[in-house]
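Omission of a single protein chain aside, the complex is shown with its protein chains in their original locations.
Our next item is chain A:
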Amino acid sequence: MGRALALLLLALPRALAQTVSCDAADLLFDFSDPGPLQTLTVGGESYYVANLASYLLLLSGTSPMRFLPTQVVGGSGGRVACTLTTYTFGGFGGTLCGAGFTWCFRAGVTGSLPVPGDWGGRLYVLVQVASGNATSHVPTPTLLSAVPDGRGLASVGPFTFFTPAQLWIYYFLELSPTDAFSSLPTQGVLTLSYSLQTD
């Protein structure tokens, strides 16, 4: 209903405010979850959902695997759905993301995952434009920290107030069977925040 109502106010001209409305803010990766093996197809490839069964599968192999979150808290289908409404030009800057008069959609991630090293070097992202006037800069799974132009995920708008853009964002965590973990099976939560920026 929230999304439906957001549509009602699409034509609200806000000079300084753009709207990002996402259905989920937390990603839970729990490799001790006892659920059965589950796979989801994203970007033409099958990915396992993080749980104990998929973790055992990782251990039975020799190559690294990428896992979808055990739970996208609030979301469904292993993804975060964001509705983006822009009321004005972006403008002034943006080399790849937010170029011209578009807005740049960026993500901030905080939280912890007890994995060896920095989890930032293991988190991959893919953004699909489900509807609306937006261009994904990560149509293939890409290391979040290596997304160019300051992690610019997508360029949006301008003026998407008649048809707000809807983006689907998929996150993947890469683990290797040779990783030495301090405690296993491991689990952690990442909290996401999003913003629309002019450059």
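What to note about this one:
Operating definition for what follows: a contact is a pair of C-beta atoms (placed from the backbone, for glycine too) under 8 Å apart; a residue touches a chain by one contact, two chains touch by 3 or more; residues count from 1.
In the analysis below, contacts and distances are computed from a predicted model.
The unshown chain of the complex is recorded in UniProt as "Carboxypeptidase regulatory-like domain-containing protein", chosen from "ATP synthase subunit delta", "ABC transporter permease", "Formate hydrogenlyase subunit 4" or "Carboxypeptidase regulatory-like domain-containing protein". Of the candidate positions A:L27, A:V49, A:L126 or A:L144, contact with the unshown chain belongs to A:L126. Remark: the residues of chain A touching the chain excluded from display are 1-5, 7-9, 11-17, 25, 37, 40-45, 53-54, 56-57, 60-61, 77, 79, 81, 91-96, 99, 108, 110, 126, 128-131, 136, 139-141, 148-150, 166, 168, 170, 191, 193, 195, 198-199.
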